[in-house]
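Have a look at the structure below before the remarks.
A single protein chain has been omitted; all remaining protein chains appear in their positions.
Moving on to chain A:
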């Protein structure tokens, strides 16, 4: 797993927002497009690409892309 690829896959879940400035430290909920639908898209992407099941709480308790990445990393080692 690497963070650059993860950020790319993460930002693909946003349809309209300009995500070119997104980094690992971006607060990904602080924009107009963030919704429960985006949350679902991210859970689905992580399930597809990493075979890891994020919970609703995992997303709720995360602020940055790095936070999500760390959870995926930890869960993929289980």
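Here is the rule we go by: a residue touches a chain if its C-beta (ideal position, glycine included) is under 8 Å from a C-beta of that chain, and two chains touch if they have at least 3 such contacts; residues count from 1.
The criterion applied here is as follows: contacts and distances are computed from a predicted model.
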Undisplayed chain, where the name is taken from the UniProt record, one of "ATP-binding cassette domain-containing protein", "Ketoacyl-ACP synthase III", "Ferrous iron transport protein B" or "Branched-chain amino acid ABC transporter permease"
"Ketoacyl-ACP synthase III"
Thinking of the whole complex, not just what is shown, which of A:7, A:43 or A:72 touches the missing chain?
A:43
Footprint left on chain A by the chain that the document does not show:
15-16, 32, 34-37, 39-41, 43-44, 47-48, 53-57, 59-60
